[in-house]
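Note that this complex is displayed minus one protein chain, with the remaining chains in position.
For chain A:
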Amino acid sequence: MTKPFAITLDVGSSLANHTGAWRQERPVYVDLTPPCAHACPAMEDPQKWLYAAEDGSYEQAWRTLTEANPFPAIMGRVCYHPCETACNRSFLDEAVGINAVERFLGDHAIEQGWTFAAPTVTTGRRVLVVGAGPTGLSAAYQLRKLGHEVTVRDSSPKPGGMMRYGIPAYRLPRDVLDAEIARILDLGITLELGRRVDDVLGAMAEGFDAVFLAVGAQLGKRAYVPAGEAARIVDAVSMLHDVAQGEPPLLGRRVVVYGGGNTAVDAARTAKRLGATDAVIVYRRTRDRMPAHDSEMAEALEEGVVVKWLSTVAHADAGHLRVERMELDETGFPQPTGEFEDLEADSLVLALGQESDLSLVEGVSDLALTDGSVQVDSSFMTGHPGIFAGGDVVPAQRTVTVGVGHGARAARAIDAWLRQTAVVEPVGAPLAEYSTLNTWYYSDAPHAVRPRLEAARRTSGFEEVVRGLDAETAAYEARRCMSCGNCFECDNCYGVCPDNAVIKLGPGMRFEIDYDYCKGCGICVAECPSGSILMIPEPR
């Protein structure tokens, strides 16, 4: 071959030069646990379904969401969204409105008539779920999807438990509740209403392989309040129950609610709607110590509910109450001061906590109770083989969200127990911390606020207070998600590599590092918005 003058070598590509040999550290793609998923008691992974919702794939988003939780329209209304409290975006501007998007997906699914896929297997095993509240229905849903035959029994005339008989309609409209429950039952679950289970062993002996106790806590705690004969005292749980049944109690014009939890706030707001001119909450500590959630407290105050902080009810009489002023000691515990005042009140509503009616497990010798709660192990099984329990009957925070999580986790455990296998708990990846994000790349985008019903219109009825997002706002809100700790294919790593050592695999397939050429500069790690690339020492 003849070459030009003074040329001795053929032209070659620099691809022959593997610059990866320079590297001391290498970038690797990781999938971390986003804080929203980490915080969710119902074990949802909001980031996953927000990703689908970002480009308007709402059905896919809904299907992903409902793998963990069959009640998005309900949860989008009543959940106290620990996901938003944990959301990393709150460090940047405001948390992503995960709850609002969840509600949109739930409402949209009802509108579109989307249904769950029928179970593909049949195991022939029969499970009895006692209680048709959020915990029981969540367990029934998961067990049915796993192919088991499920019967749900409940003493009430309608299903829903506290979602129907505790949460007022202005927070959770009943058509939404009915629609989401019906969709679960459509999977082929037997629902037996008006059937109280008095003896769990007897019920189990009807031919069930396992029982899940989810009877909830619907007995109002009785605290001793000295009272005159004519004093009108009701407990908040019964009051809310009666309102839900369409038989509201007569409370009078001036109603005092005693307690500081969400039930107290619900009771006070309900009293307003029933026509009370004054609804006063008496609470013995201060607002920052109140267990009721801020958003609900704020809505209550907007509606004209008044709170007497640092006060206890000392004596109740017809038409008025005697209230004692309290002081917090160094440990934050309220102490009496001996200073009293009178408060006009036609009725006193006690909202001092709830207890479970556990008479159905009396006499089950190997089933332990402590402080009115059923003791379970980490797989939600009681001391009696095959009897599991979850939700408000076990020691935990009493919310719909926790109940749904318990139901799902217990279902997994029941399934494993029926199959005689061990429960496989998913191994959680490390938490995606805010400090690992490069937030420069996220557009400035403030939180989309859900419209609220004006305060004046609210107290005249049980119309829903918080409205939903429309499709456009829901997509906007979903796009505020920063995808903490998980690649969302922004192409930054692919773009910023000076060595062209990141391979783009195509939509949905993410990227790969070409270690033949990656020099380990770390720009891809530094410029990854979501912190989903890490530098690790080069393996020897």
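One rule holds in what follows: a contact is a pair of C-beta atoms (placed from the backbone, for glycine too) under 8 Å apart; a residue touches a chain by one contact, two chains touch by 3 or more; residues count from 1.
Heads up, the rule we're going with is that contacts and distances are computed from a predicted model.
The subunit not displayed here is recorded in UniProt as "Pyruvate ferredoxin oxidoreductase", chosen from "MaoC family dehydratase", "Pyruvate ferredoxin oxidoreductase", "Glutamine ABC transporter permease protein" or "Azurin".
Within the complete assembly, A:Lys519 is the residue of A:Arg63, A:Arg174, A:Lys221 or A:Lys519 that touches the hidden chain. Only one residue in the set A:Pro157, A:Pro426, A:Pro498 or A:Pro539 touches the chain that does not appear here, and it is A:Pro498. Although one chain is not drawn, its touching partners on chain A can still be listed: residues 9-19, 22, 54-55, 440-445, 476, 479-481, 488-492, 494-501, 504, 506-507, 514, 516-517, 519-523, 525-527, 529.
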